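All protein chains but one are shown in place.
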Amino acid sequence: MILLESEYFDARLELLYKLHAEVICDDELERWPDLYTDECVYKLTPRTNYERNLPHGGIFCESRGALIDRVTAIRNTLVYAPRFVSHTITGIRIVAREGNLLRSRSMFTAYQTLVDGNTALQFVGRTFDKVDTSGSEWKFAERIVVYDTDLVFRSVVHPI
Amino acid sequence: MILLESEYFDARLELLYKLHAEVICDDELERWPDLYTDECVYKLTPRTNYERNLPHGGIFCESRGALIDRVTAIRNTLVYAPRFVSHTITGIRIVAREGNLLRSRSMFTAYQTLVDGNTALQFVGRTFDKVDTSGSEWKFAERIVVYDTDLVFRSVVHPI
Partner (left out) sequence: MILLESEYFDARLELLYKLHAEVICDDELERWPDLYTDECVYKLTPRTNYERNLPHGGIFCESRGALIDRVTAIRNTLVYAPRFVSHTITGIRIVAREGNLLRSRSMFTAYQTLVDGNTALQFVGRTFDKVDTSGSEWKFAERIVVYDTDLVFRSVVHPI
């Protein structure tokens, strides 16, 4: 059940997760959709839903175009207090390889810092992902972000 | 003093630590003892004790059988508020190699989320470990979990 993939695969996978955290934490959200395939699924959902197979997601995008919409919303139409975002990503692991697709997972902790300068824990949780390895740059084909923290601190603006 | 082990050793060691976090955070505790050798030591102890060589441990198990007992207690006899557990594991490093045994260490942050949906930091600290590399699956022969956080938030139920 446990695969020990080559270091090459590990390194490329870790790079994708690192870049994902960077574009969000650096506030370069316009580059965020570039890390996904055109046909992709992005979902942010509470663990209590995930374990019951309930479909709701606080953020639920079913294509790269929908991710671009989300970025446009964050930049232009959503109303929210300005904030810095910080993501701690650990436990990145290849779970299975299926042709050009890897199934992988990770753990995360997400923080928000508002203009009062206080940093607050927003979320902890796990991600369950599919990664397309067919191109020269690996991309997420699916990313299911499952958070333990049912009582979300402040609004959810940025993706994890 | 500092050994730079082969990437192979690094990858296998990291895998063990990742699986350790996963079985606990996924609530698959029954698989937790499988990550230990039959003759093992597991201890969870405060840093103030550890630095004085005081033997007390909030969780102290001296065999794999004792780990199985702990899981049985968590599942069947302990009384505690239900919770999700999340572990952030970083700084996994090989400190020394002694035959089939590696001495290694890591840093951790542990969170608990109770049914009110709030996530609270439970512990931060370091682990000082011995890993048996003789079998096809590497296992912990010793795991000493040393936490900075003397004032533990809520009860200690799950291992780190």
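Residue numbering begins at 1 within each chain, and the chains themselves are lettered A and B in the order written.
Definition applied: contacts are C-beta pairs under 8 Å (C-beta built on N, C-alpha and C of every residue); 3 or more make two chains touch, one makes a residue touch a chain.
These numbers come from a predicted model, not from an experiment.
*Asks:* Among B:I59, B:I74, B:M107 or B:I144, single out the residue that touches the unshown chain.
*Replies:* Of all options in B:I59, B:I74, B:M107 or B:I144, contact with the hidden chain holds for B:M107.
*Asks:* So which of A:A11, A:L54, A:A81 or A:A96 would be touching the chain we can't see?
*Replies:* A:A11
*Asks:* Among B:Y17, B:F84, B:F123 or B:F140, choose the residue that contacts the chain missing from this document, as touch is defined above.
*Replies:* Going through B:Y17, B:F84, B:F123 or B:F140 one by one, B:F123 is the residue touching the chain not shown.
*Asks:* I'm checking contacts with the chain that's been left out. Which of A:T48, A:S86 or A:S155 qualifies?
*Replies:* Only one listed residue reaches the unshown chain, and that is A:S86.
*Asks:* Since one chain isn't shown, list which residues of chain B touch it in the complete complex.
*Replies:* Missing-chain contacts on chain B: residues 2, 4, 7, 10, 47, 88, 90-91, 93, 105, 107, 109, 121, 123-126, 148-151.
*Asks:* Touching the missing chain, which residues of chain A?
*Replies:* 7-8, 11-12, 15, 18-19, 21-22, 25-26, 84, 86-90, 109, 111, 113, 116-119, 121, 137
Going forward, only the chains that are shown with their structure count from here on.
*Asks:* Which angle of rotation, from 0 to 180°, maps the CA atoms of chain A onto the equivalent atoms of chain B, to the nearest 5?
*Replies:* To bring chain A onto chain B, one rotates by 120 degrees.
*Asks:* So what's the Cα centroid distance for chain A and chain B, whole Å?
*Replies:* Roughly 26 Å, centre to centre.
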